[in-house]
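As you look at this complex, bear in mind that one protein chain is not there, while each of the others sits in place.
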Amino acid sequence: MQSDPRVQQALAALDRPIAEFRALLEGALRQAELFLAEQQADEPARVARAAATLGQFGAARIDATRFAALQPGASRADKTSLDALRRALDVLHQMHARGDGLFVAEVVEGAKLGAVVESALSFIGWAFGAIIVTDLVRGGRYVPAEHESLLDPLGFGGWSRSERRAAPPVIVRVAGHAVRATDLASYADGHVKLVLIVDGACAPAPLARLITPGTFVLQTTDGAGLDRVARFDGPAFAAVLPPGAATFVHDPVLGREPWQRLTVTHIPEAPKKAIGAMSTWQMLEELKQLADLARTPFVVPAAGGAGAPAMGASDAADRIASWLLAQSGLGGTT
Amino acid sequence: MTITCGLLPVLEPEEQDHSYEMSDYEGARARWCPGCGDHSILAAVQKLLAAEQLPPERTMFVSGIGCSSRFPHYLKTYGFHGIHGRALPVATGIKLNRPDLDIFVVMGDGDCTSIGAGHWIHALRYNLDIVVMLLDNGIYGLTKNQTSPTTPQGHPSNTQPHGSWLPSLNPLSTALGVTNASFVAQTAEWVPAHLYATLRAARRHKGLSFVRILQRCPVYSSAVYMKAVQDPNRIALLVHDDGVVVPELEKVYKNVVAHDPHDLAAARRVADNMDHVHLGVLFADPSRPRYEDLRRVAPRTAEERLTLLEAELDRYAV
Partner (left out) sequence: MPMLTDTVEAPTGAASRVRPTVLKKREHTVEIVSDSGEGAQRCGQIFGAVSAKMGNGVWTVEIIPAEIQPPARIPEGASGYRIRVGTGPVTNWGDATNLALAFNEQVLLARHRLNALADDAILLVEDKWATHEDADIRAAWVAAMEELSTRHYRIIPVPMEVECLRLVDNPRKGKNMFALGMLARIYGRDTDRIKDQIAFTFRKKSEDVYKTNVELFERGFAWAEHNVDVRIDVAPQQSADALVVMNGNEAIALGAIASGMDLCAMYPITPATSVSHLLSEVFEKFGGIVHQAEDEIAACGVAIGASYAGKVAFTVTSGPGLALKTEFLGAAIMTEIPLVLVDVQRGGPSTGLPTKVEQSDLWAALYASPGDAPHIVIAPATIEECFHVMVTARRLAETFRTVVMVLSDANLATGMTPFKRPAPDAAWQAAPLDLSAVPEGTKAYQWDAQTGLSRRILPGQANGMYTLTTLSHDEGSKVAYSSGVHQRSSAARSRKLAVLQSLLSPPPVYGEASGDLLVVGWGSTKGAIEEAVDRLRADGLKVSSLHLRFLSPMEPGLKPIFQKFKKVVTVELNYSDEVGDPYVTDENRRRGQLAWLLRASTLVDVDCWTRVPGEPLRPGSIVDAIKDRMPKGGAK
């Protein structure tokens, strides 16, 4: 599944946030391993490690034993805590071993998109718990009764604000008929970024329902714009859809009004037949929603002028909106 | 990547239900003179921090040297009380590394527009996502009454006792002249509602928000803003939904000007217009590129770096 070129493209576009999460895992892993090593270490091992950190230039001139003595030693942990630490390390190693697989999921026939996303995220959520356990143990603050549950997978509902902000992107391969955007709405928080790679017949604007003022939403057929998903400082949804689908970008930083934020580049005809659970009316509704949001309001010179869009901008946006309506055959229905 | 500060938020999780009170942000007791405008700026900032629920440990105040630069000491957040004129490079270094922190820079007029003027111009161009407050009392306060670039022409000081020789520097038109500046506003410390609303707009803007705060120094420059304080007709409020609107102020301040902050040419006209003291957002464009976004790179683990380094050394292999 990772060999799908669109998945590869998405992984490449999302390289930075993925690398950031990976560095986070790695950082926690290294600190925990070092702590564990210190628990068992004898003096020579400690000194050798200190000498190694000094590099060749320093090691040749600096007394490693005395240098090591300057480093704050690790505190001693009891057996229960060390067991917990080992289990936490286990979790982190498992994550690490998955490589890119940690960030890619697939909705197999019969499965539900929402459930697949939830399970991918709760696996990732496990990492947060494990990281916190490593820190608690190192700080001598681990209390089994209180903290044991941190070592279980953690559903998204239980993630803290900061964990939601540290979330890595997840790329999901899904068949067109299984795309149900409403299943995703509850993940719009923190820095959660979900990218759907869609195969087969699909509703033309499935993500239109996810457009809310602070969420970045992208529909693309060729992967263009995925790099903006990576850069956006907030939650984002994107779908790489089969050719012919509606394409648009909703970028919250571009303004206060929906029409300032939404750029629609293509609206197709509404499909004539139901797709999966989506009726033709539902699909048409999504297209209309898109056109509605993109439409520039009429310029009413309000008292004092406050709130009115700048003339030039509104002209251009108006033209796009009417063109869109003409393209989609929706002109008469609104 | 040798240290993943990204870990910190995970290790120090913010609880979903925790809420901060204004008192959570109180630091040492402020030691400015009684009646100093800096007190009211501190109050507005504390109110803003609580309203925006910024976690104190992830909020930073960076300053230079001056009365105004004492600001960070009076807050219970992280603070960097650095050297005269150089707050902006420090803030740049912090933000480049730690986009997760909310950074506020506090500078005096000498700090920002004189000794630190070079950094000021370039910081506006870098357009990092930080709030930059210029506490402009038109004088050097800490060093006891010397002329600053913003001292009005003719205003006497210890270094120019017959009055400042030159016309004062206009920080607003200077800032608006800098390529890639993305937010320029002016407010006054004696109009707390406006001060608060402006700081909130600045904090919510993505990019460097430069706010000149007119600040009274009753000890050395009380004359500078006297007229504007006493006569509300000297003030004009700039209003716009993308700027600040404080309807209750319009009862006192009758000059209300609709000003679209997307219009740079209009912003420059307002900045140069001396008929009134304009308060509000002169310019805002959140789409301008931000340096920390442009320069953000994927961190690499120690192992990845080792592999890459071997490849690099291969280029020099004998």
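Should a chain be cited, it is by its letter among A and B, assigned in written order, with residues numbered from 1 in that chain.
Methods note: contacts are C-beta pairs under 8 Å (C-beta built on N, C-alpha and C of every residue); 3 or more make two chains touch, one makes a residue touch a chain.
Quick caveat: nothing in here was measured; it's all calculated off a predicted structure.
For the chain that does not appear, the touching partners among the shown chains are A, B.
For the chain left out of this panel, the touching residue among A:Ala19, A:Leu113 or A:Leu150 is A:Ala19.
When the omitted chain is restored, the residue from B:Glu57, B:Asp241 or B:Asp293 that touches it is B:Glu57. Taking the complete complex into account, B:Gly79 is the one of B:Gly66, B:Gly79 or B:Pro171 that touches the chain left out.
Although one chain is not displayed, its contacts with chain A can still be listed: residues 19, 23, 27, 30-31, 34, 49, 52-58, 61-63, 66-67, 70-72, 135, 138-139, 141. Even with one chain removed from view, chain B keeps its contact list with that chain: residues 1-5, 7-9, 11-12, 27-28, 56-58, 60-62, 65, 72-73, 75-83, 86, 88-98, 100-101, 118-119, 121-122, 295, 297-300, 302-303, 305-306, 308-310, 312-313, 316-318.
The rule is simple: only the chains that are shown with their structure count from here on.
Taken in their complex, chain B has these residues touching chain A: 1, 3-4, 6-7, 9-16, 99-100, 206, 239-242, 245, 256, 258, 260, 262-263, 286-287, 293, 296-302. The part of chain A that touches chain B in the complex is made up of residues 15-16, 18-24, 26-28, 30, 128, 131-132, 135, 160-163, 165-166, 231, 233, 253-256, 304-307, 310.
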